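Just one protein chain is left out here, and the rest sit where they should.
Chain naming follows the written order as A and B, and within any one chain the residues start at number 1.
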Amino acid sequence: MGWLFLAFGIVAAFGLAALLRRAAMQLAPTEWRSALADMPLTAAFGLMVIAIYIFVASAAPLLAPFPEREVVGSQFQPWSLQHWLGTDRLGRDMASRLIYGARNTVGIAFATTALAFIVGSLLGLWAALRGGWLDQTLSRFVDALMAIPSLIFSLLLLTIFGTSVLTLILVIAAVDATRVYRIARSVAQGIVVMDYIEAARLRGEGSWYLIRREILPNALAPLVAEFGLRFCFVFLTISSLSFLGLGIQPPLADWGSMVRENATLITFGDITPLLPAGAIALLTVAVNFVVDWQLYRASGLKEQAG
Amino acid sequence: MAALIRMIAQRLALGVLTLFIVSVVIFFATELLPGDLASTLLGQAATPETVAALRRQLGLDLPAPVRYWNWLTSALQGDFGVSLANRRPIAELIAARLGNTIFLALYAAALAVPLALILGILAALWRNSVFDRAANAGALTAISFPEFFVAYILVLWLAQSGYFPSMVRISPVSTFGEKLYMAFLPALTLTLVVTAHMMRMTRAAIINLMAQPYIEMARLKGMSPLRIVLRHALPNALAPIINVIAINLAYLITGVVVVEVVFVYPGLGQLMVDSVSKRDIAVVQAIALIFASAYVLLNLTADVLSTLTNPRLMSKG
Partner (left out) sequence: MTGEVLLEIRNLVIEGRAGEEWLRILRGVNLTLHRGEVVGLIGESGAGKSTLGLAAMGFARDGCRISAGSIRFDGIDLRMASERVKRGLRGKRIAYVAQSAAASFNPSHKLIDQYAEAPVTHGVMSRAQAEKDAVAIYTRLRLPNPEEIGFRYPHQVSGGQLQRAMTAMAMACRPDLIIFDEPTTALDVTTQIEVLAAIRDAVRAFDTAAIYITHDLAVVAQMADRITILLRGEEVEENDTRAMLAAPRAAYTKTLWAVRRFQRADQPPPREAPLLSVRNVSAAYGKKPVLHDVSFDLYPGRTLAVVGESGSGKSTVARVITGLLPPSEGEITLEGASLPPDYRARTRDQLRQCQMIYQMADTALNPKLTLRQIIGRPAAMYLGLRGRALEARTRALLEMIELDPGSFIDRLPSELSGGQKQRIGIARALAAEPKVIICDEVTSALDQIVQEGILRLLDKLQSELGLAYMFITHDLATVRAIADDVVVMQHGRVVEQGTKAEVFAPPHEPYTELLLSSVPRMDPDWLTNLLAERAATD
């Protein structure tokens, strides 16, 4: 039965996405219509899911029937009208914690990715632009850091700095910034060899102008797609760490730790602890669908130009 | 050949250098600690005397480079010091578990590598077919799932019905067959996640290759599709495929940590997670060094192997 419901849900969601895409095409300004017209259904589904998550995260206190951290009943209650998804091992409302989790888990992952991106991409663009010893030093240093698998490195740093939300964000951002640096640098290296950069250099432009006006606008499309991928990666890493009990700490509602705390139910055949894991998976799938579409568009445009 | 040998020697030297830097990073990461290890371990209640005593005991009164040198030389001889949490020799803690982790990783690799290569190559050859689209959507979904989600779905599906155990109780006396059976679910979890990544990369590498002008040339010479793949694409595909395999085997190292925890598998990953929550820095350092070395060595092997497949280097006299 469960599988049937799942299949029905997926079909319904895609149907809804198709409807929304059609509606968007009617309403959107003409210059967007061509982009919307070749949008695959998966991407429409992805955008819809992302929009729902953003809505749930921002409206969490309005949507949640109970407070995030309060014990509101006995432990491990089954699903009921009062507690839609039952209660957890301390007697907190699962549905409410799931809703607040959107805010905490996604918010923290987003902040971390953003931080990693700002630091990593600026350094990467700068290194590619300047070249020479600065690029060499930075790149060799990043290479060395990247020789340590990221989860292992994160675990090491978390051991040293302890686990709080702030250290979590800083540690994961620092580890991830090395990956962003690599990508931003290689994207920018493709751009700095262009004659228009040489022309701007010979004009006497400074580094900041070159990065801001000449490189960044051209690097933006690949970097945005990459942001999606990095977000998925960071989101999964943070969830894994939380699942391991080393990430976001209770009593903050978080999807990864919710799975861990209530995992015992799974052995009794109860799927409730899998819902937060499913929420993680759904968002990651959605972002990946959108990124895939963007990458496909970018490669398609390149083929046409070439 | 001389160029080839020089090239490989260069790669090996670079690998050793990377390992050295990795060990430096892992060791000196503890120096970032606010305060020092002794006061962190003892907490705020510690008196200056007890802190000083512990510092002496841990050798913290020596200068950092000396401590690094001692740590590295003993680690190279298999002595990682003692655990800060329970005072047992770390080598002893690790010894039993290292084999289990290697077993699990190899088990998953043995399933994933052939599966991923076959799926990836077929998807690339039947590009834009129903099979390709389905394989792609499936792979995209699989890489989007956290490992523990995949693991619990398998538990719910295969362990609930009693086919396979959801907890792995491997002991040194287990036979190989028992081990394979016990470790099936964790290995399958890793396989699913790694296969998805590896399949996508293989597909991309093959598609990139099939767009080369020399492939079109082979088609214009009237060669059969099979011959084009075997004779023209494959020799050039070896290097990218080797790299794809290396990247994904390295990925197993990360994946193994979560999966071991879910299935209570007695491996290094689980030990590492335990030690992180106890903040047993000595054990974490030792395991990080092992994982990082494995990672570096994998990449190094891939590098050397793909160099060997390059005719430009093989043929230079």
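Throughout what follows, contacts are C-beta pairs under 8 Å (C-beta built on N, C-alpha and C of every residue); 3 or more make two chains touch, one makes a residue touch a chain.
Predicted model, so just to flag it, every value in this text is computed and none were measured.
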Given A:E68, A:D88, A:D176 or A:E214, the one touching the chain that is not displayed: A:E214
Residue among A:A37, A:L62, A:L81 or A:L166 that touches the chain left out of view: A:A37
Selected from A:W32, A:F55, A:W84 or A:Y196 as touching the chain missing from the view: A:Y196
Which residue of B:R11, B:R133, B:K179 or B:R219 touches the chain not shown here: B:R219
Contact set of subunit A toward the excluded chain (per top definition): 34, 37-38, 194-196, 198-199, 201-205, 213-214, 217-218, 300, 303-304
Positions on subunit B where the hidden chain makes contact: 212-214, 216-224, 227, 231-232, 235-236, 311-312, 315
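Everything that follows uses one rule, which is that only the chains that are shown with their structure count from here on.
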Length of the line joining the C-alpha centres of subunit A and subunit B, rounded to whole Å: 23
Subunit A partner contacts - residues on subunit B that touch it in the complex: 18-19, 21-22, 25-26, 29-30, 32-33, 137, 140-141, 143-149, 152-153, 155-156, 159-160, 166, 250, 253-254, 257-258, 261-262, 272-273, 275-277, 279-281, 284-285, 287-288, 291-292, 295-296, 299
Subunit A - residues contacting subunit B, complex: 42, 143-145, 147-153, 155-162, 232, 236, 239-240, 243-246, 256, 259, 263, 266-267, 269, 271, 273-274, 277-278, 280-281, 284-285, 287-289, 292
